[in-house]
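For this depiction, one protein chain was excluded, whereas all remaining protein chains were kept in their positions.
We call the chains A and B, going by the order they appear; numbering starts again at 1 in every chain.
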Amino acid sequence: MYLPDFEYFTPDSVEEACQLLSKYGPKAMAIAGGTDIVVKMKKEVLAPEILVSIGHLPELKKIEYVPGKGVVIGAGVTHNEVQNSKILQEKYLSVCEAAHQMANNQVRNLGTIGGNISNAVPSADMPPILIALDTTVKIVGSKKERTLPLEDVFKGPNQTVLEHDELITEFVIPDGSFTGSTYLKFGLRASGALAVVGVAASVQMDGGVIKDARIVLGAVSPVPLRAKEAENLLKGKQASEELFEEAGVIASGECRPISDIRASAEYRRDMVRVFTRRALLKAVNEGHV
Amino acid sequence: MAKEFSYLNMKREYSYIGKSLKRTDILDKVTGRGKFAADLKFSNMLYGKLIRSTEAHARIIKIDTSEAEKLPGVRAIITAKDVPSIKYGLSPARYDENIFCIDKVRYYGDKIGAICAVDEETLYKALKLIKVEYEVLPAVFTPAEAAKPDAPQIFEEYPGNINTEIHLEFGDVEKAKQEAYYIRTDRLQGQRTLHGFIEPHCSIAYWEGKRVTIHSAHQSAHYLQHHIARIFDMKEGDVRVVLPYIGGGFGGKVDISGLDIAAVALSKITGQPVKMFYDLEEVWYNGRARHGMDMKYTTGVTKEGKILFVENETILDGGAYTGLGVASAYYAGALLTVLYDFDNYRFDAYRYVTNLPPCGAQRGHGQPHPRYAFESHLDHIAEDLGMDPIEIRLINARKANTVTPNGYEVKSYYLKEANEMARDASGWKDKKGKLPVGRGIGVGNGGFVTGAGYCMYRTDLPHSVAMIKIYDDGTHAIVYTNAVDIGQGSDTVLTQMAAQAMGYPYEDITICTRDTDLSTLDFGAYASRQTLMAGWAVKRAGEDVKRKILAQAAEMLKVKEDGGYRFGKLTPEELDCEEGIVFVKQEPAVNITFAEVARAYFVKHGVLIGRGYYHPGKLGGTHKGAAVGTSPAYSSATQVAEVEVDMETGLTKVVGTWDVHDSGFVVNPQLLHGQVHGAFSMGIGETIWEKVVFDEKGKVLNGNFAEYRLPTALDMPYVESLVLDTFEPNGPWGVKEVGEGATTPTLGCVANAVYDAIGVRISELPLTPEKIWRALKEKEAKEKGGK
Partner (left out) sequence: MAEFVVGEDGIKRYLVSITVNGIKYTKVVKANSLLVNFLREDLNLTGTKRACEQGDCGACTVLLDGKPVNSCMVLTVSVDGREVTTVEGLASNDKLDILQEKFIEHSAPQCGFCAPGILMSAKALLMKNPNPTEYEVREAIAGNLCRCTGYVHYVEAILDAAAASQERKDGKNG
């Protein structure tokens, strides 16, 4: 395999990166870890003429807790950095666990959380758990800056609301009231397998009663999907396995899976049921966020 | 009548064999120093690729290379018109593959031509500029489609798209049917898989005058040399094949690949070395892996479970060309009779050609699928009779020193003992029928030939030849043999054998292999033949050296006259040599070093060389195809697997595996266990995940390691590899095979374990989570409906 020719820029700041992207227009693209874009270029799915490196920018590399705001994760943080972050392990272990279930160790050392989101593949592992935790995204462009709920970033497979001169710079997982969360990935091999179904759940418990819940499904619709009807079912109810099974059944009705080489739509639907139930149980029982 | 002789428990001690000595190649492999084909560079070398078809079945109208030719750095582009129009293959009866397609392409990925350029980048760019115009023909992708009366014909020479048709009967099946207490039929399907070695093929050729040298990732220096000579109408002596380290083969580097032929042709035209290589995906198009098989078995048994007859109908999806496929078809039915002792057997098979990459041999050639089908079938028969699965196997297992109805002579054979040992090691009795739902245990039997009885083409050549040269001063020895170490460790095992045969230190021996100029004939690494066949040649060469050493030593050694032993001159028979010391057997204190003796020999006679060769002789019966499956020795093996199935998702996790191998004398236990571990991992992959998938155009959909899932370190269970202490009279020091045989029971044993766990038989491999899920749903629906 080979890569076609392109030009490579190493800007010193996000600002400069955005200006470069703006200057060269759609023929320029950002590259962070390169684990998506390099493979796509080899496969001739993409052929950017210019790559603007952002993976090296220190301003995208932070993971910090800002009281009153939440945990801030720079877009250039790699999956292994997420997984090994003391702050995240303490505050949102489920995010670390999601990062840990991704790809394999070598890819996790390169691939970034920003790349995973921007790439917007339906089976991506980070979106469900981040959405389940009400994560917001800071988007910086050459002219403007905006903050959106992560949920609103996705438009379709490989499509986001980002303009071509915009970059995601950070994710904020707000101080929330969730008492438990988890992400369960169902892949066809113990490592190096994309999700056939991914289910993230977060719950806010009041004793045995569910005050609030999020269920976010991956790999079963063009974009990560909130199973809102299932969420509504849960609210105000006493947690039980039967209830979670019912939520699973509802969620499996809400998803819009396709059949592909990995699984049929029918199977994916049923796996949504199974993993929704399992995710809710885990989020409630294990209690860590 | 002579008393039945047992080759069991003949424990022997040796200096250099029966020990896990350090691999000869290991330092190269842990330092990155060892060169694989793609690591080689020659000055002025060009880089080349095949031009491949993007249609499954089509007439070639026009090949436009003009744009590519204009690209600076492109050195040559060749198509059918630039190379001999000869047909080649591996089964002489069916040479049906052209170097490059002449009239039409027969599968997506078929070879249309080749191109070379000064560097990889130019090469890839040029490749994209080549335009081929086709007249698309209707294609067939399954044997069922190929068999239809109005199906498009892929080859003129195979009417009805039937490439190989087999009808054999031994004994009297119809009569046995009358006598059977119980008869059952099962039909199961094995899928098309891939060898899955990590190193893609690569081949480099260059010419020096009339001679060509090829460095290739190949499993047989000899076959490559033979076929290149044949294709280019050259003398074999003008073709030199050198094989670097090989990154795994498993049968996928036995065929003559388009790379080898194109490298030779392009380097001739350009006068420069040409490196031809595959990207990983092209390995799928190269194909030559396990055939998809549709297998129907009908078996009749007595009340006690003794098999009376078996009818076996097998349909093979051959893909576009034959390669080794005729042998695959015969193998699909040949070896069942080795495992189980019954007299009446009918085997009918059809190998169809289809518009998919050609199938061929993959580890355990032709065995894993039939073993999977029959072992599943046998479990059902046992269940129907209320028998334990191991019990029915014990009753039917073949015994040593017998002859199968299809004419194979079986010397050492201890399948029964293997079953017993596997049963005890796995805790079978405490588990079978006692595990909770979702957990299961299963057994499977297998085994393999230890080398094919006949060369792939007709010849009277010995199968293996070896030579050992001792350095002038006796301080080092070189073993010559073109046995091919593809990772299995033949270099090590053969060096151990040479050390043992000569009585010379292992660490002072170098092995010179895989070079047709520098080393000696061997047919290469296939059919699990190296340890036995090259082993014989090396053993004999070593003994030849030893004979000369002892004769020389007899002249040099003197027994002290007052030592009380005896007076006078020694004879060689009174001497022996071990670990580099020649000594008087009756008085070991009287000794001299091998090196001193060797030096004296050199001074007197010139170079000290030992020679040995091996030919298995005439084997097998006279029926059509009788040669396939003949072998000097047969291994047997029993495997047990324990699995855990998630009853909601269908995901299977193999949690424990046990293998008991009847491999004859084990030269290097560590290497043997390594073979078993690898075999299990391939077999588990094939049972649960692996299958080559195509789209409706015949294009491979999972030509990568993301979607063609080999087991990772996290998927592999605990493996316990055990050996029976057996001895094979036809093997040097009693050896038999392990490499291929170890894969043959796995599919059946894992499938039986899954059946045990979930209570439904899935009749088609692989047992993906979704298939298990579906089967469980259907079972549930049926049970509900039944109520």
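Observations
Methods note: a contact is a pair of C-beta atoms (placed from the backbone, for glycine too) under 8 Å apart; a residue touches a chain by one contact, two chains touch by 3 or more.
From a predicted model like this one, the values you see are computed outputs, not experimental measurements.
When the missing chain is restored to the complex, the residue among B:Ala146, B:Ala221, B:Leu671 or B:Val700 that touches it is B:Leu671.
The hidden chain makes contact, of the residues A:Leu21, A:Leu88, A:Ala103 or A:Ala213, with A:Ala103.
Among B:Ile269, B:Val655 or B:Met716, only B:Met716 touches the chain left out of the display. The set of chain B residues touching the chain not shown comprises 20, 22-23, 25-36, 38-39, 41, 120-121, 195-200, 245-250, 279-280, 486-489, 670-671, 673-674, 677-682, 704-706, 710-714, 716, 719. Residues of chain A in touch with the missing chain: 1-12, 31, 34-35, 38-39, 42, 51, 53, 55-56, 80, 103-107, 109-110, 190-192.
Definition applied: only the chains that are shown with their structure count from here on.
With centres taken as mean Cα positions, chain B sits 45 Å from chain A. In the complex of the two chains, the chain B residues touching chain A come out as 120-121, 124, 279, 648-649, 651, 689, 693, 701-702, 705-707, 709, 711-715, 768-770, 773-774. Note for the complex: chain A touches chain B at residues 1-2, 104, 186, 188-194, 261-264, 267, 270-271, 274.
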